[in-house]
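Input: a single structure, listed below in structure tokens.
Removed from the display is one protein chain of the complex; every other protein chain stays in position.
Labels run A and B following the written order; every chain starts at residue 1.
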Amino acid sequence: MSTVAFAGIAILTLAAALAAATLQKLMHAALSFAVMFVGISAFFFFLGAEFVGLVQIFVYIGAVAVLIVFTILLTRHDVGKVRGFNWSGVFVAVAVFGGLVWTISKTKSLSIVPQQIKPVTVQRIGELLMTNYVWPLQCVGVLLTAALIGALILVMEEKS
Amino acid sequence: MPTLSMLLVVSAALFCIGLLAALSRRHAIFILIGIEMMLAAANLNFIAFWRFAPQPAPPTGVMVAIFAIAIAAAEAAVGLAMVIAVYRHFRTTNVDQLDQLKG
Partner (left out) sequence: MADSFDQIFIRAKQWLLSPISCRAPDWLIQVASSLLNIAALLGVFLTLFALISVLERKILGRMQNRYGPNRVGPFGLFQPVADGIKMLIKEDIVPARADKIVHFLAPVLIAATAILALGVIPYGRNMTPFIIDGGILFFFAVGSTTELAVFMAGWGSNNKFSMLGAMRAIAQMISYELPLIITVLPVVMIVGSLNPDKIVGAQSTYSLGFVPHWFVFTPWGATAFILFFVSGLVESNRTPFDVPEGESEIVAGHMTEYSGFKYATFFMAEYIGMFAISGLGVTLFLGGWHAPVHFLEFIPSYAWFFVKLSILLFIYIWLRGTLPRTRVDQIMNFAWKFMLPMAFTCVIAAAVWHYTGRGLRGWLWSLGVIAVVYVTLSILLDTRRKFAPRTYRFAE
């Protein structure tokens, strides 16, 4: 049962990712990108990390995908003109994939099945964020604020 | 339940598709999409290693994934803002044509 679910999610994710990387129409690629993130959150749910899956959907589909489609909209006079495909990238990607798979298959300690775990609750994550991880949390807050301001300044109209 | 190596193969495939998009597409937005994909593959690895660790394990993988998502969101926002700024200035989003250091 769970192997079937795993295969289904893996096929959905990888197919959507491949579509996002290769489709000629930008808008279709961006929407496949969103579908890919649904697949990744399904993986997170499957592995028992519900909270991360929900955050993933919230951040990527609610914010990043909308940002990407907006950028496509704002730069659309260029859409269709930028064609061309760099075939050397394919070779590099395939070579890296081959290397990774070879390494994974050679590592004996990786063919394990997971033990039963208690699902990690939102309360536990909240407690950890406020105790052990409070400094990273503050840093991420500062980083996000800086990114917000930086992005705003970047897209401001240039004064001529 | 599938083994850890199956999950790792999936995330390796995802990473390489992201690499493919970042290396071979000429449109700037595709490069960003590729980088996001690679980050997502890394997140998948964090969660997988956490799930397959000997129990009871502290949820470190989960926490790292949450922070990685936040940072990836910031990266996407700034990256897309740069795409828009570059497009305004050069009237193109083809990264091959952006070969001038002079603004």
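Heads up, the rule we're going with is that contacts are C-beta pairs under 8 Å (C-beta built on N, C-alpha and C of every residue); 3 or more make two chains touch, one makes a residue touch a chain.
Please read these numbers as outputs of a predicted model, since none were measured by experiment.
Participant: If I'm reading the header right, one chain is hidden. Which shown chains does it touch across the whole complex?
Facilitator: Listed by label, the shown chains it touches are A.
Participant: Pick from A:Ala7, A:Val66, A:Ala95 or A:Ala146: which residue touches the chain that isn't shown?
Facilitator: Hidden-chain contact among the options goes to A:Val66.
Participant: Can you say which of A:Ala20, A:Ile57 or A:Leu154 touches the chain missing from this structure?
Facilitator: A:Ile57
Participant: Which residue, A:Ala7, A:Val94 or A:Val122, contacts the hidden chain when the whole complex is considered?
Facilitator: Of all options in A:Ala7, A:Val94 or A:Val122, contact with the hidden chain holds for A:Val122.
Participant: What residues on subunit A make contact with the chain left out of this view?
Facilitator: Here the touching residues of subunit A are 1, 25, 27-28, 31, 34, 50-51, 54-55, 57-58, 61-63, 65-66, 69-70, 73, 119, 121-123.
The definition used in the following text is that only the chains that are shown with their structure count from here on.
Participant: Which positions of subunit B touch subunit A when the two form their complex?
Facilitator: Going through subunit B, the ones touching subunit A are 1-10, 12-27, 29-30, 32-34, 36-37, 40, 43-44, 47-48, 50-52, 54-57, 59, 61-63, 65-67, 69-78, 80-85, 87-89, 91-94, 96.
Participant: Within the complex, which stretch of subunit A touches subunit B?
Facilitator: 2-3, 6, 10, 13-14, 17-18, 20-22, 26, 29-30, 33, 36-37, 40, 43-44, 47-49, 51-52, 55-56, 59-60, 63-64, 67-68, 70-72, 74-75, 78, 81-90, 92-94, 96-97, 100-101, 104-105, 107, 110-118, 120, 124-125, 128-129, 133, 136, 140, 143-144, 146-148, 150-152, 154-155, 158
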